[in-house]
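The other protein chains are all here in position, but one chain of the complex has been omitted.
Order of writing sets the labels: A, B and C. Residues in every chain begin at 1.
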Amino acid sequence: MTDTTTTRKIVLGALTAAMVTGATMLSAPVPGFRLYFNLGEGIIYTVAILLGPRYGAVCGGLGAALADLILGYPLWAPLTLTIKGLEGYVVGRLAPSGKIRAILAGATVMAAGYSISAGFLYGWAAAPIELMTDIVQTGIGAAIALPLSATLKRRLQGTGLSN
Amino acid sequence: HRCDPRCKIMSVLILLTGVFLVDSPVGFIFWGGLLWLLSLISKIGIPVLLRTVRPIMFLIIFTAIINLFFTSGTPLFEIGPISITKEGVRLGAYMALRLLFLILFANLLTLTTSPMALADGIESLLSPFKRLGLPAHEMAMMMTIALRFIPTLMNETDRIMKAQLARGADLDRGGLIKRLKAFIPVLIPLFVIVFQRADDLAVAMEARCYRGGGGRTRMRPFAWGTGETLSLGFVLTVVVALTVLERNIGL
Amino acid sequence: MDELSIASLDRIGYSYVEEGNPALRDISLEVRRGEWLALLGGNGSGKSTLAKHLNALLAPMQGACFISGMDSRDERNLWEIRKTISMVFQNPENQIVSTVVEDDTAFGPENLGLPPDEIENRVKKALDIAGLSDKAKSASYTLSGGQKQRLAIAGAIAMEPPCIVLDEPTAMLDPQGRGEVMALLEELHGHGITIIHITHRLEEIRKATRAVVLQAGRLIWDGLPEDLFKEPELTSWGLELPPIVSFWRRLRERGLCEDDVILTVEGLVNRLCR
Partner (left out) sequence: MSIEVNNLTHIYHRGTPLETVALRDISMEVPDGGWVSIVGHTGSGKSTLAQHLDALLLPDEGSVLVDGLSTDVKKDLRKIRRKVGLVFQYPEQQLFAETVREELSFGPKNWGEIDDIDRTLAEVMEQVGLDESYLERSPFKLSGGEKRRVAIASVLAVRPSYLVLDEPTAGLDASGRHRLVELLSRIHSDGTAVIMVTHDLEIALDLSDRIIALEKGTIACQGSPEEIVLSLESRPVSGLVLPDICKIWLGVKNRGMEIPFSCDPIYLADFIADRS
């Protein structure tokens, strides 16, 4: 039964990604600008902190990119896949040595990625606005993820559900 | 354009690259023609295609305006501190049009291809990189499962939110931080459900003989025929031709 | 090895935690091809643990479990065993992999590496038997509970196993969904598929050809379903009598029904109003 773990990894990655997609879709987006504030970031950070960089990358990249596809912004999907994937990875990688630092690093990756993309797509004048929304977005994410990951970690201990 | 998703993905990638290279009014007219042609072939009417842009129209206008006002250069006219420059008008119009075309081509892909077919196409396109350690099959499998569970998880979230609401939780009052905190009793049960479900589903998949991508076949195999090669060749030729042509006329 | 035997358990034992109470103790059971075996027991009787042994999701700690002659402790037999015995679980929601009904049905055959037209044939046939042909292109989340469980069963039969184990397939369904699933089981049995149906609902065993009861990890009863209804100890085994069975048993105690088992409304009313 060596494959149990691989299969479970795939499934858990997929389900956490679906959570990110759902959380991103739940809040009504301001069209196009990815200016929608939502709980997606909070879930990405929580998953990355609890389960590590690989899950962080999968749920961030895949989950958020699927939301772009479903909400009708396919153009942004590949960008999101890369940027949020990297963001989730960075948070997961750095989380063991400090959650706040990890989130700050992830936020930097996200903000830089989207600001540069915005520069290319809408002109450089738009980049600062994108940067601002990204900072708010990560702030919301951190406010959710820090308490959530801490309580989840404690509560799931010994229930056979923790990883 | 009901052909192999791989062909469609590659074509759209070529088209998107092409759009980035457009740099003259003539170029945009050419591209408009190409878009019209493609929408004819794919039997998606231009009105349907344009409707997909409506929610993003705000963004296109925003792009135009922001470039209009914030580009320095030869002033056309000034109103108080705001000056509109020749370069600004040009850049604003180009950026907006370029964005419009990018969105339209990307939407053309998603209008003609289901997310499932996209997942399969991406898996197949990425499979040559498997040897470099890229988990192409796993990514496609995850995309399939994620798509399947998005509606289920959203229903469950709704139910948990209502259950906590019924217990007096207040999700839409108070300051931002207070509201965010109120979501924690919703998110914890959601995570618990997800972990439990991951275990159950993994067992169910293995009971159905799932053992990774190796040795799997598919019910609808990809058929890369001459049609696909021709259309990809066509798209490539047209894009290269248009770009070269535009450079020589436009400049 | 007996040609007619599909699963043969030889004194198996299993515990989830070392030192803890074993989930299964010393169970021997021979399931024959073509049987419809009802496996009964209350919560914690070990019936789900036993089911997982039949599909090689668990391997016995003591004793041995042979599926079509293959020893489940040998990992090389894993895939052949899972091809021989398919498994359907309690929660249909947690078994459906794909958004589209027919794609989900194809999941098993695709894992077996079958050629595309073979997969398509099997999917068609399986959906037909499960009564879901008109839903083939539908999204799985639009199905009712009963339809979802039938889809899970279709996914199992598309692998064309000689035997299917169903672990409380009706527990999460409404009465209509339960009826649909029970009718499908009857149909599968008619197709010659061996059925091992795990349940705690006595009313679901009437069509079974054999019933066994587990209690606290031990196999305590084995026989014909109609004989089980006569068993005086029945209620102390964590099984609840369907009201019609309680009614009949009470009448029998009061001397109104002889020893023949009458468990239909018409039969009882006719008997009482002769």
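As a working rule, a contact is a pair of C-beta atoms (placed from the backbone, for glycine too) under 8 Å apart; a residue touches a chain by one contact, two chains touch by 3 or more.
Because the structure is a prediction, the values reported are computed rather than measured.
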In the full complex, displayed partners of the excluded chain: A, B, C
Residue touching the undisplayed chain, where the options are C:G145, C:P169 or C:G217: C:G145
Listed residues C:M61, C:A136, C:A216 or C:L268, member touching the removed chain: C:L268
Touching residue (missing chain; options B:I193, B:M219 or B:V235): B:I193
Options C:G13, C:G42, C:P116 or C:P162, residue touching the unrepresented chain: C:G42
Option touching the unshown chain, where C:M70, C:A136 or C:A171 are the choices: C:A171
Contacts of subunit B with the absent chain, listed as residue ranges: 156, 159-160, 162-170, 184-185, 188-189, 192-193
Residues in subunit C touching the chain absent from view: 42-43, 144-145, 171-172, 174-177, 179, 200-201, 238-240, 242-244, 246-247, 250-251, 254-256, 265-266, 268-269, 272-273
Subunit A, residues in touch with the chain not shown (by the definition above): 151, 154-156, 158-159, 161
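Please note the rule applied: only the chains that are shown with their structure count from here on.
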Separation of subunit B from subunit C, taking each centre as the mean of its C-alpha atoms, in whole Å: 45
Subunit A-subunit B separation of Cα centroids, rounded to whole Å: 17
Shared interface positions of subunit B, touching two or more other chains: 144-145, 147, 197, 201, 203, 205-206, 210-211
Two or more partner chains touched - positions in subunit A: 1
Subunit C-facing residues of subunit B, complex: 116, 144-145, 147-148, 151-152, 197, 200-201, 203-211, 215-221
Contact footprint of subunit B on subunit C as seen in their complex: 55, 57, 79, 82-83, 86-87, 89, 91, 93-100, 102-103, 106-116, 119-120, 123, 139-141, 152, 155-156, 159
Residues of subunit A defined as touching subunit B within the complex: 1, 3-4, 6-8, 10-19, 21-22, 25-26, 30-33, 39, 42-43, 46, 58, 62-63, 66, 69-70, 72-75, 121-123, 125-126, 129, 140, 143-144, 147-148, 151-152, 155-156, 161-163
